[in-house]
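Missing here: one protein chain of the complex. Every other protein chain is in place.
After this line comes chain A, so read on.
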């Protein structure tokens, strides 16, 4: 298709060209241009800074969509994804225009609480170094807590599911402690641990570990007994039964626990940072709210959304790698 548009001349080329135009791409370019026009066409009620730059970015975006409207068909998988989200790009331009009008231009929404898009842009440009440090601090705390939590949770879960004696002593404790939300431990954790950092790691680990323990244990305990019989008649020892039968069979359950743990680790991470940390996105939110710097708050919220959904996405990728065999058995 692309070749004919390039090689054939005259009328044929233009008709083939029109056949290939991505209409939603044109509309997206138009809606982004509209947002840009609104941004520069009217003056801000109060100066927010970066109004011109924001408009410039919108124009660049509109230009990109205009270009894509003709070339997207040659981009393969990425192109198909862009086309799939066509209506979203249009809506995004309209949303930015409406946001611009209701905040910066008309001041309909109460001023200190609602920042226009250029306010956020201003924050990213002026406070990027502090935000970056906060992201790194949050990632460090989350990483230490989450990975130690799921590692311990997985081992304890396998032990609970596998060993009768371990389960005799462990299960009642787990049933008692498991349902307590991790945030309930915050006051005593800060009191018990020598540093707030240690306490925060413990809380994140607890939040992510408990669901992993529960689901791993139930997964290991409910493995089809005949799989063990088969493996034993083929010469498997206990180590093989645990590592090559029980754990792979329980893995779908383990992943359910991992997803639950991931979500609750975010919740506890932010609360712990708000209460005890000197840096981190949770601390940033708290700190900026105290100074009524709401543009900073929204800027941090957007970063947080990207970060958390990125981590969820990574876990999905991991699941697809390890549990690909389930395709065709369960709804994927």
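Please note the rule applied: contacts are C-beta pairs under 8 Å (C-beta built on N, C-alpha and C of every residue); 3 or more make two chains touch, one makes a residue touch a chain; residues count from 1.
Just so it is clear, contacts and distances are computed from a predicted model.
Trainee: Quick one: the chain not pictured, UniProt calls it what, "Sarcosine oxidase subunit delta", "ABC transporter ATP-binding protein", "3-isopropylmalate dehydratase small subunit" or "Cytochrome C"?
Mentor: Looking only at the record, the undisplayed chain corresponds to "ABC transporter ATP-binding protein".
Trainee: Which is it among A:193, A:240 or A:259 that touches the chain not included here?
Mentor: Hidden-chain contact among the options goes to A:240.
Trainee: Please identify which residue in A:144, A:171 or A:231 touches the non-displayed chain.
Mentor: Considering all chains, including the one not shown, the answer is A:231.
Trainee: Give me the chain A residues in contact with the hidden chain, please.
Mentor: Chain A touches the missing chain through residues 224, 226-227, 229-237, 240, 244-245, 248-249, 251, 323, 325-326, 328-329.
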